[in-house]
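Let's turn to subunit A:
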Amino acid sequence: MKFLVVDDSKLARLSLIKTLKEYEPTAECIEAENGAVAVELFKAESPRVVFLDLTMPVMDGYEALKLMMQIDSNAQVVVVSADIQTQAQVQVLALGAKLMVPKPINSDKMLGILQQLVF
Partner candidate 1 sequence: MIDTLDHCNIVFDSLENGTLVVDEECTVWSWNKWLEINTGIVSEEIIGKNLKEYYPELDYKGFQRKIRTTLRLATPTFYDASLSNRFITIPRNKVTTSLLTTMQLQVTISPYIPTLKRVMITINDISDLHELKMTLQHRMVEIAKLNNVLKQDKQIIDANLMIVKTDCGCLITDTTEAFCHFFGYENEKLVGRSLSSIFVANKHETEFLLMKDLLQKKQKWSGEMELHKQNGEQVWMDAVISPYLDETNEIVSYTAIYHDITDKKRIELLSVTDPLTKLYNRQKFDEVCEQMLMRKHWTSVNTFGLIIVDVDYFKKVNDTYGHQIGDAVLITMADTLTKAIRTSDILARWGGEEFVILLPDVDMEKAIHAADKYRQAIEQMNVPKVGTITASFGVAVFSYGDTQETMMHRADRGLYRAKENGRNRVESVLS
Partner candidate 2 sequence: MKIEEFSSDHLDVLKELMNIAMGNATASIADLLQAFGTMHIPHLTITDMDGLKSQINHTISADEKYYVTKQLFGGIIGGEFIFVMTDESAANLGHYLYDVSQPSDADIMDAVIELTNILSSTIISRLTEELNTKVQFFAPSTQIISGNHIIGQDETLNYHKIIIVSTEMEFQSHKISGYIFILARDETITRLRELIDQKLEELYA
């Protein structure tokens, strides 16, 4: 199964992938360090699920989310963000994100995500 992990922090990506592989050891993970790269990879690779950060340089998560939803209205995007304001959550869900999970990601949170979107 193909996953796209988008975060400007290399170690945040690493940590997320590590947690993901606890449940999906065979997962194929593609990484992007900003929204612009993510949108290109999304187009080329059609990943099953996208883990998307919000605050990033070049192109932020809101913009990337908008573009991904334009490319595929059924895109499975999970926003993983440090921004835990209710309004941020309302906004990303309105843009088409399936879930919004506060950082940092841990096993429990990952299981919840996978149960809703994959299993």
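Observations, loosely collected:
Rule of thumb we're sticking to: a contact is a pair of C-beta atoms (placed from the backbone, for glycine too) under 8 Å apart; a residue touches a chain by one contact, two chains touch by 3 or more; residues count from 1.
Per the selection procedure, all candidates are chains of the complex that A comes from, given by their letters.
The model shown is predicted, which means the values in this text are computed figures rather than measured ones.
Screening 1 or 2 for touch with subunit A: in this complex the touching candidate is 2. Put simply, subunit A touches candidate 2 in their complex at residues 8-12, 14-15, 18, 54-57, 81-88, 102-104.
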